[in-house]
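For this view, one protein chain was removed and the others were kept in their places.
Up next is chain A:
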């Protein structure tokens, strides 16, 4: 994977790099996978020197094994469950969004995906006093709506102002700027920039930037999609944040709806929630988790209050964050 450079390890000097290059060996991967004996003859260097170089390179680039017990300890100490602010949605999600995991909301236009995202952002910033990173790719983030949700929760304007300042918004409209942003977040620079610890990263919506690259005869989109997924996953794990993404839906031939972005993407989120709009005028919505609890389908609190009142942000189960996760039953 990594290009061979002089000085990478003892014994690897400029002459040797040139010789190896002449023999078609350009990267660490090439050195590791090649036949050392043959290579020693072709480059006329000692077998011993090449063998030592290979051992050092392997040690430098290999991953470290972690014991299961250590991992479990770490899991118990670091995993938090972030309440979405909506009790019935929390119940559906096994008490909330788990840090280190990707949760996906999918649904048709006007099914309330963005509203759930707003609700989570408001809940985390207002009640849990944690920072939220909100990546808006559809231009749908309306700050006045966030304020409206906060006003029903708290009457203190200062508290609202502080909460609004804890929501960091990125407005990115194509996949390359999204990837740039995710990599920058992962490299930790932005974690420092956002004062306070970030507990949730919301991408609304991930499909809006990926779907322009899918379909037709283009296949580069697939690769970029998986890179977005990888970046999200490593970020969620490394920084222990809950990632919430939204996805659109497509209609299958039989007339049913299914989450968009195809089969490859379906392996990415840990939990998928399908939001549906039932009846005319935005009535009840059924939520369904595809991975968490397949049988569970429930009517949420959104039903009777619709979008007029922010039912999504009812503050319940406040003590959930920080609760130790004792494995999933």
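Note that contacts are C-beta pairs under 8 Å (C-beta built on N, C-alpha and C of every residue); 3 or more make two chains touch, one makes a residue touch a chain; residues count from 1.
One rule holds for everything that comes next: contacts and distances are computed from a predicted model.
Student: Look at the options "DNA repair protein RAD51 homolog 3", "Cytochrome c oxidase assembly factor 3", "LSM complex subunit LSM3" or "SKP1-like protein" and return the one that UniProt uses as the protein name of the missing chain.
Tutor: For the chain missing from the view, the UniProt record says "DNA repair protein RAD51 homolog 3".
Student: Which of A:209, A:236 or A:275 sits in contact with the chain that's absent?
Tutor: Going through A:209, A:236 or A:275 one by one, A:209 is the residue touching the chain not shown.
Student: May I ask which residue of A:123, A:248 or A:272 touches the chain that does not appear here?
Tutor: The missing chain is touched by A:248.
Student: Please pick, from A:9, A:32, A:45 or A:164, the residue that touches the omitted chain in the full complex.
Tutor: With A:9, A:32, A:45 or A:164 as choices, the missing chain is touched by A:164.
Student: Where the complex has a chain not shown, which of A:34, A:138, A:240 or A:266 is the residue touching it?
Tutor: The single option touching the absent chain is A:138.
Student: Where does chain A touch the missing chain, residue by residue?
Tutor: 1-4, 26-27, 29-30, 108-110, 114-115, 118, 121, 125, 134, 137-148, 161, 164-177, 179-181, 183-185, 187, 189-190, 193-194, 205, 207-209, 211-218, 220, 223-224, 227, 231, 248-251, 255, 257, 260, 281-282, 306-308
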